[in-house]
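With one protein chain held back, the other chains of the complex are shown just where they sit.
Each chain carries a letter (A, B and C) given by its place in the written order, and its residues are counted from 1.
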Amino acid sequence: MIAVLKPNTSPEQREHLINWLKTMVTDVHISEGKAYTVLGLVGDTSRIDPELLESLDIVESVQRVSEPYKKCSRQFHPEDTVVEVGKAKIGAEFCLIAGPCSVETEAQIIDVAERVKAAGADVLRGGAFKPRTSPYDFQGLKGEGLRLLSEAKKVTGLPLVSEIMSIDTLDLFEDVDIIQVGARNMQNFDLLKELGHLDRPILLKRGLAGTLKELLMSAEYIMAGGNEKIILCERGIRTYETMTRNTLDLSAVPVLQERTHLPVIVDPSHATGLSRLVPPMALAAAAAGADGIMVEVHNDPAHALCDGAQSLTPEQFADLSSRVRKILEAMKA
Amino acid sequence: MIAVLKPNTSPEQREHLINWLKTMVTDVHISEGKAYTVLGLVGDTSRIDPELLESLDIVESVQRVSEPYKKCSRQFHPEDTVVEVGKAKIGAEFCLIAGPCSVETEAQIIDVAERVKAAGADVLRGGAFKPRTSPYDFQGLKGEGLRLLSEAKKVTGLPLVSEIMSIDTLDLFEDVDIIQVGARNMQNFDLLKELGHLDRPILLKRGLAGTLKELLMSAEYIMAGGNEKIILCERGIRTYETMTRNTLDLSAVPVLQERTHLPVIVDPSHATGLSRLVPPMALAAAAAGADGIMVEVHNDPAHALCDGAQSLTPEQFADLSSRVRKILEAMKA
Amino acid sequence: MIAVLKPNTSPEQREHLINWLKTMVTDVHISEGKAYTVLGLVGDTSRIDPELLESLDIVESVQRVSEPYKKCSRQFHPEDTVVEVGKAKIGAEFCLIAGPCSVETEAQIIDVAERVKAAGADVLRGGAFKPRTSPYDFQGLKGEGLRLLSEAKKVTGLPLVSEIMSIDTLDLFEDVDIIQVGARNMQNFDLLKELGHLDRPILLKRGLAGTLKELLMSAEYIMAGGNEKIILCERGIRTYETMTRNTLDLSAVPVLQERTHLPVIVDPSHATGLSRLVPPMALAAAAAGADGIMVEVHNDPAHALCDGAQSLTPEQFADLSSRVRKILEAMKA
Partner (left out) sequence: MIAVLKPNTSPEQREHLINWLKTMVTDVHISEGKAYTVLGLVGDTSRIDPELLESLDIVESVQRVSEPYKKCSRQFHPEDTVVEVGKAKIGAEFCLIAGPCSVETEAQIIDVAERVKAAGADVLRGGAFKPRTSPYDFQGLKGEGLRLLSEAKKVTGLPLVSEIMSIDTLDLFEDVDIIQVGARNMQNFDLLKELGHLDRPILLKRGLAGTLKELLMSAEYIMAGGNEKIILCERGIRTYETMTRNTLDLSAVPVLQERTHLPVIVDPSHATGLSRLVPPMALAAAAAGADGIMVEVHNDPAHALCDGAQSLTPEQFADLSSRVRKILEAMKA
């Protein structure tokens, strides 16, 4: 950690600060500049809060030189982590996750599961516990929804991903292969800690206002508990633009892949909120080097008829799947 | 709810949509324009997802006409809600909440409590469970911290506010008068639902990317469970500006007070992250009509010596308290 | 335009408002709801300021039903506009624009021009007038820079694109085939109006805080003057994320293409600010359906040696160019 002291700092103030810092780190290197003095803190700086240090009157600025995340950093773990689920090897081979936003009926989920499998999906997604902005909106089928997902898994053999909202419901997730943490819970640290004790893959979504560094720190919470099977997911961030629901930040893919060994997938359905934007953004995600995509697919005839909503029809998904494969082949060639 | 159909919508598509809508609402009024057709949905529209409707190919745009929050809306409850805690009547009289970011020792919390009380504080704040971005940072004294807060309450008589992060720790909060929901948990809906069953005031902080509408919807989650003692708190939102930690959105005060009967307070300490910005922003909050402020105060000599950090010293707080009183008197005059 | 009146609006207030509106539009349709009254304004609503209307005490909300941009709207002009420059047909065939951020010397610009041409570039870019945040930073070679670009055009035959900052310098742009309006000038309306009188293609960049609607309105300023040869360019928007310089909003590509007939290209160099992020984002732009990309390429050995900065080396650009072609072929197949 480096701290730059302001000009006109008195020798007493400076000495006082250095003595205080020395109680916490191994050593403090001092470089005198023309106007500014630079302190280099050597040793374990984890006990120093950079925001507190920066807020001191005599400190101009503070800069961390080592990243605060260790276990998820590529620096100390250069090889890609591969999360194996069913036949999918997420992080080694491109992964297609598809399924309905909410599980509604047994017929629905089995029909969608069979059709996305036929179109090349590797994992079935389906929401049973739904985080809704309004307490009056449909909150999901909960335990019954997870039971229906299990049926679809039995029929198709597809592994499952579904969102958890509270650790108290963990028992119901026994048959779920990948447990999803939604955007709103990216910094629900108590939930992350609990998931760190599991031996089950976690799909961690970026929060609406989550920085990439915070996303990595949240992954670190899970890894600090011992669970290293984490899949990161970019799903759009909140900006001032209103023509899309959120702004899909695709540059997150190469930036995260540079910093961490964990696989990074993209959810274009929630990011854009409009089914007609899903195919171009899914293709773009593949071309940007994502390790997979997660796409909403439904078979609801009312929706299908109007060709709308956030979800693709199974036919649209099959078309997208084959176009994604062509992009992936073009990238290997 | 109003839906505007695109030009060139075929009569079949239109009829199909209207029939589908009629299965959900009482009636659909149709107004033909030159290019556009406008559908007015009459009756209970809560079963219609406006985002889904808007995503349909033939729909240009959708607009809610009634607010989705009922219990916290001023429309159906014009009188101000007053939350009484100790001698404080939050919503009727300006409320000063003060105390350290984290409870550290018995001596610390009692000393701060006595000094902020002497300076005019109505409620003592202190963190026992701390949401930290990094799993390696200090996470608070937890149960022991709450016990020390109780000691300070015994000595000074000040009511307490402290943050909860998981409903599993509720038993430890028995002596806490106001339970705080932090910014990161504003949309932890499972936690909100549980707090809705309590008969205890809740201080609900706006999330870093939370819209004012979402803040009201989160209050609605608590109220839907039966608990109507809610205090809303503006604490800064995430923007592109980096000279302050977050951007304090003071216009949230009059906007919220127009929409809801719940009291609205302001936390200038977390919003700005710099103690020297706390007094001007606290005075501005009072002048904007806030129902109170929540300010960090510590007595740590290391901090005090450097006159920095996010927290005020007790002396600075006493000075601020008397300046706030002058503003409040000027506004009554 | 639709205006929703608040409940409890008195008949007098309502009548007063309707009479006022009738002085401006052809007719006002009134629909009575349970709680709300909806006014449908028929005719030319361009004289009504929706923000003013919405700010009236008795008005709940206002919604435009027709887009305020006419000439650039696809609604009234369904076929794609194709801007022809040299051999490039922007809007019909994918266009590769490449060149240095700033023109430095004749040797530099000719060398880069020859190498990007060999690698498949269709247009040469080069900055002569540079908008710099600081008055003390290098402001470009100005007229001399444009003269050197002309030399490179003579040698290679590549058409030129370069940024204008003030209409007073227009004479110097005689040999420039596409005049660029930078992000900071997206709403410099006086400049846009002047460019509307030219018969020369304009490359209009999205502002750092520009909405897509505002970008289209700025294109409309140019088209209103008679110049319809406009190329829109997404170049990243300002968000809270700091790991990239700006956040590249690739969903802007399909959203714009849906709304307008104008071609849409992407600048991944300025958006990310880091050369190693340029190839993945350029490939993603192609896969998202962009009509072209604009990429910074330099031949500076100091930079090249360190393999850094925002610019690609000519070798990196040649590699990117061939990978982009593979993506484009995969998309046609």
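In this section, contacts are C-beta pairs under 8 Å (C-beta built on N, C-alpha and C of every residue); 3 or more make two chains touch, one makes a residue touch a chain.
Every value quoted in this text rests on a predicted model; they were computed, and no experiment measured them.
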Per the touch definition above, residue among C:18, C:42, C:170 or C:209 touching the missing chain: C:209
Which residue of B:20, B:136 or B:240 touches the chain not shown here: B:240
Residue numbers in chain B that touch the chain omitted from display: 209, 211-213, 237, 239-244, 247-251, 253-255, 258, 271-272, 276-277, 280-281, 283-289, 323, 326-327, 329-331, 333
In chain A, positions touching the absent partner: 2, 4, 7, 29, 31, 33-36, 38, 40, 42-43, 60-61, 63, 65-66, 75, 238-240, 242
On chain C, residues whose C-beta touches the chain left out of the figure: 13, 16-17, 20, 46, 49, 51-52, 55-59, 68-69, 131-137, 165-166, 168, 184-185, 187-191, 193, 207-209, 214, 217, 220-221, 224, 238, 245, 273-276, 302-303, 305-310
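The working rule: only the chains that are shown with their structure count from here on.
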Central chain (distance from its CA mean to the mean of all protein CA atoms): A
Identity of the chain that, by mean CA position, is farthest from chain B: C
Centre-of-Cα separation between chain C and chain B, whole angstrom: 38
Euclidean distance of C-alpha centroids - chain A vs chain B, Å: 26
Length of the line joining the C-alpha centres of chain A and chain C, rounded to whole Å: 30
For chain B, residues that touch 2 or more chains besides their own: 238
